[in-house]
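One chain of protein is taken out of this complex; the other chains stay put.
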């Protein structure tokens, strides 16, 4: 039972981590979501021939079936989450069921079951709830986590910007109400009505259904509106910059995991690995350029971020790709490069210079001892295997 | 009397600094402001039942009462402001009364008292002045200071951008006036009228109430308008980037205050603390990772920006949170870590490497002597207390 | 004669460099420009009473007089420009007369003289040429140079973005023409007409005078328009980022000039000063904090970017402001601070740490020798004067 659960967990949650059956599972669900949401959207077009509406009903049944199975599976394997805090299986599952994504999963299939149970539900509301299924997509692209993280990180500036925007909106709307409510009582008859105009204007949508007609109102569209438009640009700027910064932070985590995979560094603590990751220097190499040459002094180790490189070995070329590294010998002794390595494509590498690394070692003799020991072990293993990995160039 | 004043000052001005009674006071006022402004906004909707308009009047009375008390309190405790320059109580209070926020506070409650005194006041103007109460919100979010600081910092680029925008606006409007004033004398009859079109167009609001109809006017909406739109994007870009930069500067101040709180650094001068703050390296640790391990060489001290960490002590886990630090022993001797510390949540830490710190000490022997002395004192105190803080891991 | 010319040159061109009579001259001209342009703009409002139109005519005469005198003066003193290349006075002046700003100066006053000489000129064109006077403003704010520099620096990305935008515009317009030219032959009858729609849409102005009405046209406003809007956002982003970068570069020049003013550095070459400027660390000090304390080791020199600081001297406090520096003694010997210096306002300082500076000296023994010599000279001078500047704290 528990073994089964573990396997299902790997499939259901492993797609993002690149586990192939997990990716197939994700791909299947993404397809169902896209087809189903398209059917829901087109289902509101009443002139379509009855054939299509029939098809859409069938798609709905299949999709709700798939989503129900998915939900039950996720609930079942919630116990396998290594980050779970509560040990009791019921509490752990309840906790999962209360996460935002799990709630959306339930709410999005609810209209179908309510309809089955003949519970009356407003068709408009049903459409809205069913459309929520698109949110499930965000789980698979990682965008849900990403946006959540950005909102959390930029909480303070966004709140400050929201306060500025609210004040700007109220001030501009009140001014418009003052100027226009006598000339256009049907359009600017109250501040809430003027606020509709304010939002449409300050967001620069500018439908033109409400426009100032008095000279005062026209003049008003000048200075304060320009200021208001500036204020409305603030949250967009903050969101965009927060988004980009969070993506850079994730790039750093990728680097971190890359470093953590190197045998030499595997036993280091998280912070120590972060230090190593932060002294890596990004290097971009053009396709065709030689990164290391046989016989050169080995003075740096390289981690491959993107691109492919070719190692010239006596047994023909060996290709290294994203996530691999080469030249680690440089960190242990000042030997010579044993092979020439050429960039096949434009490559982004991270270079750890031996000198920087030695500088780091000086400040922590412990790390040095550990590395000497690991290196000795590794050398012994290497001699045992009678071969040398191309990564030791 | 003076003790009372000091207590009231702590409550009235201490919310931003996290003093709990001050936060309660702020929360109360924020609630009153939001309820009151909502009532003012809805009060302009004339079709609402009389019950609501009655309720709004009551809210107004309560809110004005609260704001009046608040204003009097702030005026009273203005003497406690540690940054005040003038010693004479009347001058110090007058000076406070003339700050922009204090003026807004008075102006926003003025219509109520003028009405009470039967001074005739235009109802539109009264609504506008009352709506100013929303500005009070900015005091509590810190957004008022923030925007002011950004405007001050980016003064020069904003002025340059404003000059560029003005010239672009006048040129585009004059061209539109030339092209259209014969075809549409009612809409483009003068340059000021064309400038209304210019602002609506260049800010990309684009209502569509004024549009070019002549071929020349249409062609005009091409090249110069595109250039003009580019120019209008400048101030928004400057504001957004200034906003983000100011927030980063404030993050630095948070770091600075974090460092200033460490006993070792408390007696350093402001500039020396800034130096320490600037050599701190940001490190992001994922939930579950070990930051330091018992028995490792202690080679860095960590300051917690966000997140929680758990120290494994013989008496069970101890949790460290934002603003705390650990591992400071590393700066004094090259001892071993006495406990393992694990990240409970994703954490942002600032790491001060012993090597960097020693490098700093080399250039200022004074600082070293001071630290040796403080460390000796602290060690003695620690031995006296017979215990060791978890922060000394 | 030449002495007079030199004095006039200092007044006419010295405003930007802070020479007081030059600033008065600039202020006078800026006032004339603003008043005159306002008069030109309002002069197109035909309903204004005759009095105003009369006033505007008088303003025009005075303004053209002032601008003519200004132009002649600038032409006369063009010989004094230290950067001029041609020695012959006529050629040097001709060269000045052909700079963009000088051409605008002539063109902007031309309509007046043409009218005087009874040369017929279209009144619309005359208004346009007169409105060009606003461009003169850009000379005084430095915005003209700034925008020119940004366009020059970002030439390549802007050209690439312009190519992308043109292709996007043509493609979207051609698609709209295909979809709509049969349904709306009056609005989308040709590609040029559709391009008017394309510009209005892709710049997000969106008047709404031309909108797609066919289902294909509606669908078209979807994907390609969203892509097109993205492309149109490129040049705005490039301009804004180029603007901010250029302003940062100018900040560096301010630092450079600040460093170049320090007696110790005055004889260094430009590149050497740039090196010193680049190792300065920005430090922000809050009002009230002590930057250096009497008796501390003098280990850094500070340059004041913004804000004011107070030196406690036996003769009372001395205030230091923007552009001044203190603590330079730290670069010469490792003496003690002779006074405590406190920040009066929030200050942005640049700190040059003695250690960094010594590191720089190690790599260029020449610089060290030069500094020793200057320091010796300066010490002698200081002893002669019998006083020590507060900047030597």
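All chains are identified by letter, namely A, B and C, in their written order; residue positions are counted from 1 within each chain.
The criterion applied here is as follows: a residue touches a chain if its C-beta (ideal position, glycine included) is under 8 Å from a C-beta of that chain, and two chains touch if they have at least 3 such contacts.
In this text the structure is predicted, and so the values were computed from the model without any measurement.
Chemist: Which displayed chains make contact with the chain that has been left out?
Modeler: A, B, C
Chemist: Touching the left-out chain: which of A:24, A:61, A:125 or A:183?
Modeler: Touching the chain that is not displayed is residue A:125.
Chemist: Taking the entire complex into account, which one of C:124, C:275, C:306 or C:345 touches the absent chain?
Modeler: With C:124, C:275, C:306 or C:345 as choices, the missing chain is touched by C:275.
Chemist: Considering the complete complex, identify which of A:19, A:71 or A:196 is in touch with the unshown chain.
Modeler: Considering all chains, including the one not shown, the answer is A:196.
Chemist: With respect to the chain omitted from the figure, which of C:48, C:73, C:170 or C:308 is a touching residue?
Modeler: Checking the options C:48, C:73, C:170 or C:308, the one contacting the hidden chain is C:170.
Chemist: Suppose we count only contacts with the excluded chain; which residues of chain A make the list?
Modeler: 37, 40-42, 44-46, 124-125, 127-128, 131-132, 134-135, 137-138, 141-143, 146-147, 193, 195-196, 199-200, 203-209, 235-237, 239-241, 243-244, 247, 281, 283-293, 296-297, 299-300, 302, 334, 343, 349, 351, 353-355, 358
Chemist: If you put the missing chain back, which residues of chain C would it touch?
Modeler: Residues touching the hidden chain, for chain C, are 82-83, 156-157, 159-161, 163-164, 166-167, 170-171, 174-175, 177-178, 181, 189-192, 195, 201, 204-208, 211, 218-219, 221-222, 225-226, 229-230, 233-234, 236-238, 241, 249, 252-253, 269-271, 274-275, 278, 359, 362-367.
Chemist: Identify the residues of chain B touching the omitted chain, counting contacts across the whole complex.
Modeler: Output for chain B: 204-208.
Rule of thumb we're sticking to: only the chains that are shown with their structure count from here on.
Chemist: Using CA atom means as chain centres, which chain is nearest the centre of all the protein shown?
Modeler: Located nearest the centre of all protein C-alpha atoms is chain B.
Chemist: Quick check on the interfaces: A-B is repeated by which of A-C or B-C, going by over half of contact pairs matching?
Modeler: Repeat of the A-B interface: B-C.
Chemist: Need the CA-centroid distance for the pair chain B / chain C, whole Å please.
Modeler: Computed value for the inter-centroid distance: 28 Å.
Chemist: Calculate how many whole Å lie between the centre of chain A and the centre of chain C, each centre taken as the average of the chain's C-alpha atoms.
Modeler: Result: the chain centres lie 40 Å from each other.
Chemist: Two or more other chains in contact with one residue: find those residues in chain A.
Modeler: Expected reply: 204-208.
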